[in-house]
Structure formats: C-alpha cells, structure tokens
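Apart from one protein chain that is not included, each protein chain of the complex appears where it belongs.
Right after this comes chain A.
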Amino acid sequence: MKLAYWMYAGPAHIGILRVVSSFKNVHAIMHAPLGDDYFNVMRSMLERERDFTPVTASIVDRRVLARGSQEKVVENITLKDQQEKPDLILLTPTCTSSILQENLQNFVGRATYQANSNILLADVNHYRVNEFQAADRTFEQIVAFYLDKTTEKIQKTEKPSANILGIFTLGFHHQHDCREIYRLLTDLGIKINQIIPEGCFVTDLKKIPEAWFNIVPYREIGLMAAKYLENKYNMPYIARTPMGLVEIASWIREISKIVGKNYEKYIDKQTRFISQAAWFSRSIDCQNLTGKKTLVFGDATHAASMTKILAREMGINVCCAGTYCRNDADWFREQVQGFCDQVLITEDHTQVSNMIAQIEPAAIFGTQMERHVGKRLDIPCGVISAPIHIQNFPLSYRPFLGYEGTNQIADLVYNSFTLGMEDHLLEIFGGHDVKTVITKNLSTDENLTWNLQAQTELQKIPGFIRNRIKRNTEKFARSKQIKEITVEVMYAAKEALAN
C-alpha cells in the first residue's frame, strides 16, 4: 500500500479508452462498477466534445459479484452492436474486473457470434501498467488486429507519404501539433497517408503499409505500433520529437534520408526567418534570461525536449530535469545528459515540490501540479505536459511542435520569467510589494521568531527576492539550532550562503 494524494499518470483503462474514443465509430464497453465511467466526463469537459463519448459501462454490481456477469456483458455488447453499429467494440477491463478473474475472452468469443462488429478484449494488466503504457499497447493491438486480417497486396504510394501515429483525445495540445506536423510535411512535399487514431476509421487501417514511413511524435504512445509495422512491413519510423529548432532540423534530416531529398535550404530559411525563435534567442530580451535557474518536469517527451530547448537554444540554466515516466528513465537520462545539473525520476509529486523548494528556480516548466507548487512558492510556471486542466485545451492555435511551436514555446518561456526590465526597476526601487506578511512557506515548522530589527531589515529587501532571503535565513537558523533570528543571524546566513 502506498499513501498517495496525486498521480501523474492515470490508470490503465483511461489509456485504453483514449485510444478507443479517438478512432471513429469504435465503441468501448467497460466491465466496471458504477461511477468508473468518469472518462466520459473528462472527454466531454476537457475536450469540449460535441459528440457522446463512445464508452458504455456494463455495470458490475453486487449481483455480478455473487453470480458472475453471465449473460450481462454479452447482452451489452450485442445491444451496443445493434444500437450504434460500430466497426469495432473493445471490451475494456478495469482494476475491479481484472481481479474478478472472469473469462472476458470467452464473452468476446460468444458476442462475436451474434454481433456484426469486430470485438476485441483489451489486453492489459491493470496493476502493472499505467495510462500511457496501456494506450501504447492497445493502439498496437488494434493496428495488428486489422493488419493481420488483411490479405490485400500492399502498394506503396507513388509520391513519398507518411503516417502519423499517436494523435489522441485528451493529449496535451495534440490537435494543434497534428496540424503543425501536417503543415511541415506538406512543405516538404510529403503526403499524409493516415493519422491514427484521431478521426481514423479502423476499416482504413489496412492502408497503413501504403505509406513510406511512420512518424511517432510522442514517445509515450505509438512506439509499439511503429515497431510492429517495422517488423512486419519493413516500414522505417521516426521517433524523434520535432520540438525546438535543433530537434526539428534533425527530424527533417531523418525524413530527408528516407525520401532522398535535400531539405537544408528549407531548414535554414524556416529557422532564421520564418520562425522567430532563433532571432528571439539572440535578441537583447533573451540575454536577460541567461543563466537563470529553472526546473523542468513532465512526461518524457515534453520534459526532455523542453530541457534541450532551454539549455541549448536559450542559454537558461536547467538545475533539474525530471520525468514521471519511470519506464522510460534510461532514454530520458540519455537525452538530457549535459543539458541539466541533475535528473529526477519519480512519480511522487512531493519529491518534485521539495526539489523546487530546495532549488528555488526563477521559473518552473512542468505539469499542473508544478504550477500549483509554484503558486505556493511564488514562482512562475509554464505548463508543458499532462496532467492538465481545461485551460490547457485552448481554442486558439497553440502547437508545441514544428516551427510555429517554437514561437509558442518562446512566448511561454519569456512570459514565465519576470520581465527583464521590470526586474531591474524592482531592484532599484526596492520592489512594489511592501506588505509585512511573509508566510509563504512549504514547511510547517513555525517555531522560529524574527526579532523586530531583523523584520525591519527584511522589509528593506526587494519584494521579489525577500521570500528567498527569508527561507535561506530560516534554513540557516534551523541548521544552527537558532530559535530567534536577529540581524546578525541574517548576515551570517548570507555569508554562509556566499561561501
């Protein structure tokens, strides 16, 4: 058992449902107790979906517990088959149903007799994999199911073409990223064969091998399918994420190797003149960001890409880069090596917030959780990765990938730091914050007192660094077992820190 308040990645069935509801005309039947269909709320609210989420629960109640589901699941499948006529129904186990150890495969077999749709059982162990791993696996399972069935002869497209694997419902800025990749590929003269699974019919999956190669923009979901396609059809795939100028260039060069065209001129023009990010990092504004401390945390894809952008393209000091994708820890370490001072691999949000409190970065780039930690510590935060809230599903065009993505990221980074000039003015005029209350603190330890003189001294310190000085002084006092903080202690703390 684990005491937990918050988790970064959801349970396995969320991943399965994200795959299912991204396809068109595919329905999921969850074998689940009442209330486990919360996914429908998330999809309807966060994505502001206009259509009913194609997920129904076949309710596991007390009676099912006593006698087994018997006809219930089969009836629910065949009913859904008649009502909605989907191409595929995916029976989705949940953490509850997986310990019931009913033979769900048997239900699938029986329902297949009676239904017109294809019926599959999601093949996932709830206690071993998380949302991303389950989505990755289910995605592969569906692709393999339809490709193994097909006997049609494969004919590659005449012109170079690609599939995009891994655009999902409830993904972080997926729709925008997809449009941006589409634009990029069109510029490169490459046709999009299929975008999977978002908006794709399973009946079209048999056309996948017609493309020349596959693109997997996000590591978390899509790699398994890409590897399956590589094994079976010898299709090459690109797993690099085109996020940030340097990575986009490498990404395009990988494509150039596959299609045999030279894109150097295009890369150069886009980098220097179409995207504003390269110019931004040379501009005077960005100079003020040089050496500022940040912490980056998120899924492996976004955290690694962001770390590289901050360190390599903007000269910002990434003190700590981390991810909650523990299964991908090795890849992550390798990616950020040399771009950050330390690496943090954890699923425990308190470890991340302690790290933030310890480093006291000038800005954080993380998930919604880090944004809230930032609020408590008065540190600005740019959200770069799931888990996310409704405000991270913007209506306007906000890609993170591609050349437009570099502009968006530059804005995000710049706006996250206190503006450079404002910084100087605050320092000169002693800050605009003259309130005496200084209570923001992550520690519950309140037995330190500040004497009057020390309090007055503290007030003289500009507002935006006052909290940091206060925390450092208290940290010092605690380490020296000092109960009352005087001006002398403050100076001693400052000296100790300087050494």
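In this text, contacts are C-beta pairs under 8 Å (C-beta built on N, C-alpha and C of every residue); 3 or more make two chains touch, one makes a residue touch a chain; residues count from 1.
Note that in this section contacts and distances are computed from a predicted model.
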| item | value |
| --- | --- |
| Protein that the absent chain corresponds to, by UniProt name, given "MIP18 family-like domain-containing protein", "Trafficking protein particle complex subunit", "Probable electron transfer flavoprotein subunit alpha" or "Light-independent protochlorophyllide reductase subunit N" | "Light-independent protochlorophyllide reductase subunit N" |
| For chain A, the residues touching the chain missing from this view | 1-7, 10-11, 13-14, 32-38, 40-42, 44-45, 48-53, 56-62, 65, 76, 83, 94-96, 99-100, 126-128, 130, 369, 372, 389 |
